[in-house]
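Here it is: the structure, laid out below.
As you look at this complex, bear in mind that one protein chain is not there, while each of the others sits in place.
Read from first to last, the chains carry the letters A, B and C; within each, the first residue is number 1.
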């Protein structure tokens, strides 16, 4: 188990390196001079040169790349070109926001999707099942930004029951923290519930049809235990995979949703970083996102390993 | 071992099946129609739209829907409907571009990776993993700044990243096909790789790729509209659905209506793509099983149900049992009884209904199969048509069931010990007693090293051990009746012999009975006291094993025995012509008549009743010529 | 490795297929699993050789290695004096015509998306440069040969029963006029009543066309029915080889004996006797890696069995690998000549 984790983690390193490298050189393609942006139009060429030097931009891209890599190894992600703030600090303030959002949404999607999936699997072919399936297809099609705008309108502007925007830190007020995340989490969670529901439904249905469930049924073991102990456990692998896959998609969704709800998370940092040509910030955010994706995939693998001993062998 | 996997129920390939599924589902047809509508309005928007999408009217701002402006006007007084009609163009083209690139890259890469394996597979799989680790949306956001308003470039990159998913899908489909025997056969036929790929592999990949393409279109439409929403998509003036939603969001406090038309059109379009994808997926092999049909309420033959069990030694009495699939009956009036201490063999070829009969007794039929008539009395209690709650009290304690595939019958997630203990606990044992009893049970079923086996999970033990464990599991509730459905078919003969010995021991106490379902007459000869021969849903002959096998009174039994190869002789075997009729092709008269050398016109006239041909022991046969077949050696 | 005694299988030019010391291993390094372990066997022209063993004995792997569907690790496979050991099926060219196969699963072995005619004409058009017209005629001939109606050609596999599909698979194998057909459990998936039909068909075709079979099966009675000689495999190794009647009637190797004893017969009285006489072979939880592979289950096991791999010894018309038959004693059992070809 531990060795699988290590192996997978080691395998992720070159992957991350490629992403990091791509992010760096992609940014190199952006036109324009960051110094000019930071200094404004009234700056002289000499001043811009000076700032370029401070940013390390006078060196060749390869040189710059190698030194950012060296810094990365020592845990230094550099400083923002625009605010001179440490990117590490920037990310560490933004990360909790996006993490709260992503984790809550993952929990919601997994719980709701699986619960409904089990329900439908137990009633395969019934009206409820068919309605749920149609609904699952429909919610999957709702873009998170559209539902986010709608939610703001309904709950924050029309009925004023929840805050429209903003983020309260967990350690400041857990209640307000939760309140500030309810609408964004709904906006992010709605669409992924669909695929998770469908996956859970078919996986649980398949497990319920399996011989081993018939075996426990033949022993007179109650339905609830058939479903929860044997059905769900065996259906876990595809469900966890679906949840993981959708969590990755959900991370991307944070860009628009954070924008709409004005949450100071990674997505907001990314957008402002990209628009401001703030290479270190963008690179940092991209790296964090990539690490997030890798961690999600790793977690999925490990969880499946725990839940399904057969997979562990491989 | 000999479980038959039906690869296809219809005589066409998967791609054609997917196409047919698309054409026959009204919902999917609607989806296709909607997409056609969207595409056509996009293409002919210039001709169809009532207004120029860019022409503003500053005196008609944010107007609600009216006769002139069916969907109202926006913040510059432009016609919302006209903008909607023009707004799908970029989106659909962009999505199509990304999808085309993803498929164009993923198809060959997936074929290569899946069919060749080895290093190519390793490299391609690594690249695929890479695309999954790239936060695609982040990359697109960055690209929007490098190539502002250049949808084509963004979609190309999205396509390249999406190629990962396409590659994986094609690879996995290809791998599945590659392992198919018909590919081996084609290779042995010396067909060149090109032919194999194009004629055998590619067609099976087509349907998954169509599914993927539809899904990809849905995702790309959402991604592209998200970019427009964030102001990164295209020209701000050009109508696009995402841009329109952005505009709506900017006016949300003033006019929330504007959010509706672009949202609805966008969502409907994505739904349409998803619906098509789902329909294709459902039509693929391994897709969801067909929806079960609502059953009629079970009407049991009251006369049968009320018949008292004559013999107090009778443990199980099945009378006139009819089991129906949605398509019709598969077990048709089966009657037999089992007494304590007895082993009854239920023998027949595939399609005879023997397994369905076995499952029907403890009420374990799959969701779409149901007892529609007849009686199943166990120890005086009627089991047919009763509630799941009452059945579950009988199961395990009264009737236990042992399945054909021992591996599949044990939950792969739990250890053997865990499963046994859980069952014992269910039957009321204390934790401590359960732990102790587990070892004893395993020893009882002939496992010499119970402690070790207890710690194993099903995949860690051999088939023979697994079947012993399954039998131990069935014994946890100390049942009076065991039903074993082809319990040795999946096992090697040397193991089979040991398991059969075990069964004999289990029943040896005289208090238990066993119904053994098998297609192997040798197995029946080995352990069964009595045998019921089934053919096409009916019992055609029943009696004590040695008399039935020694002097069959039904032509089917006789022919079957004759057609068995023997260890002692070689050479041509007497054959039964034709094959077992499917349930929907059961004839009115004798169901074996078409294959029977002795058939006469009388055989085909109407249902043949069971005829009592008892000699020294009770004996029935379902043959009008049962008496003519009087004692003749079976072989 | 025990060398093949020359006298056991004398080198003749008449062998159609020669398998020498074949070994097939899967996996790498510590996870290596040897499916076929030093197997030597030959098939003569027109001969039917049965390859019998339980699951995991490597019998199908041998067939796949011969067909070029699985790579061999060592050893040699020759077909009509051509070394085909490391030539995969795709690169065998004209040779594929001589060496054909019928698989076990009548559902998986036919492409469900192609009509019978398409499946049957494919190899004809590829290799034999037939015109479409000739191919169509040939398909009709083949269908007739395997006892299927002419209108079968334009239907899809799903329209046929298991037995009929197996006939189609046989027709495909016959299409190129092969000399040797590998029959990989061709009747195990079939019902008893259909099994006899297919066995008879195979016997007829062999008689009519002079085919040789390498017939892989787990049912001794089936193999006995069709084959001249039988090779008994256990865990990848050959336990016993001999004339079919000899092996099933008077098995020498304890494993063969157990196999014969365990196969139930339909005669209740006879089966009762067999049951009383049979010795239960246990299922070991661990597998020995040295010595005789059957040592763990053998009722006659002695110390030497666990340590040393028995040599192949000719006993009468059979060859057996068992320490009960030490090589020195071999001759005493020998009787008569040893031309194993029928």
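Keep this in mind: a residue touches a chain if its C-beta (ideal position, glycine included) is under 8 Å from a C-beta of that chain, and two chains touch if they have at least 3 such contacts.
Everything that follows uses one rule, which is that contacts and distances are computed from a predicted model.
J.: Select, from "ABC transporter substrate-binding protein", "Stage V sporulation protein AEB", "PduH protein" or "Na+/H+ antiporter subunit E", the UniProt-recorded name of the complex's unshown chain.
T.: From the choices "ABC transporter substrate-binding protein", "Stage V sporulation protein AEB", "PduH protein" or "Na+/H+ antiporter subunit E", the unshown chain carries the UniProt name "ABC transporter substrate-binding protein".
J.: In the intact complex, which of the presented chains make contact with the chain not displayed?
T.: The chain that is not shown touches these displayed chains: A, B.
J.: Among A:4, A:22, A:275 or A:291, which one is in touch with the chain left out?
T.: Considering all chains, including the one not shown, the answer is A:275.
J.: Of the residues listed, B:56, B:195 or B:313, which one is in contact with the missing chain?
T.: B:56
J.: Which is it among B:68, B:253 or B:600 that touches the chain not included here?
T.: B:253
J.: Where the complex has a chain not shown, which of A:23, A:77 or A:90 is the residue touching it?
T.: Among A:23, A:77 or A:90, only A:90 touches the chain that is not shown.
J.: Residues of chain A in contact with the chain that isn't shown?
T.: Touch set of chain A with respect to the missing chain: 32-33, 35-44, 47-48, 50-51, 54, 82-85, 89-90, 93-94, 152, 156-157, 160, 163-167, 259-262, 264, 268-269, 272, 275-277.
J.: In the full complex, which bits of chain B touch the chain not displayed? Write them out.
T.: Given the touch definition above, chain B has residues 54-56, 58-59, 61, 75-76, 145, 148-149, 231, 235-237, 246, 249-254 touching the missing chain.
By definition in this document, only the chains that are shown with their structure count from here on.
J.: Using C-alpha centres only, name the chain that sits farthest from chain C.
T.: A
J.: Going by C-alpha centres, which chain would you call the most central?
T.: Taking the mean of C-alpha atoms per chain, the most central one is B.
J.: At what distance in angstrom does the C-alpha mean of chain B lie from that of chain A?
T.: Computed from C-alpha means, the inter-chain centre distance equals 33 Å.
J.: What is the distance, in whole Å, between the centres of chain A and chain C, each centre taken as the mean of its C-alpha atoms?
T.: Chain A and chain C have C-alpha centres separated by 55 Å.
J.: Where in chain B do residues touch at least two different other chains?
T.: Within chain B, no residue contacts more than one other chain.
J.: List, in ascending order, every residue of chain C touching at least 2 other chains.
T.: Not one residue of chain C touches more than one other chain, so the list is empty.
J.: Which residues of chain A touch chain B in their complex?
T.: Answer in residue numbers: 12, 15-16, 18-19, 22-23, 26-27, 29-31, 124-125, 137-138, 140-146, 149-150, 152-153, 157, 202, 205, 209-223, 229-230, 233-234, 248, 251-253, 255-256, 259-260, 270-271, 274-275, 277, 282, 285-286, 289-290, 292-294, 297, 307-310, 313.
J.: Spell out the part of chain B that touches chain A in their complex, as residue ranges.
T.: Answer in residue numbers: 129-130, 132-139, 141-146, 218, 222, 225-226, 229-230, 245, 248-249, 252-253, 256, 259, 263, 266-271, 274-275, 278, 288-289, 291-294, 362, 364, 366-368, 388, 391-397, 399-401, 403, 405, 408-413, 422-423, 426, 457, 459, 470, 473-474, 476-477.
J.: Can you list the residues on chain B that touch chain C in the complex?
T.: Checking each residue of chain B against chain C gives 1-2, 4-16, 180-182, 184-193, 195, 199-200, 203-204, 349-350, 448-449, 452-453, 462-465, 492-498, 500-501, 519-526, 545-546, 549-550, 559-561, 563-577, 579-580, 595, 634-635.
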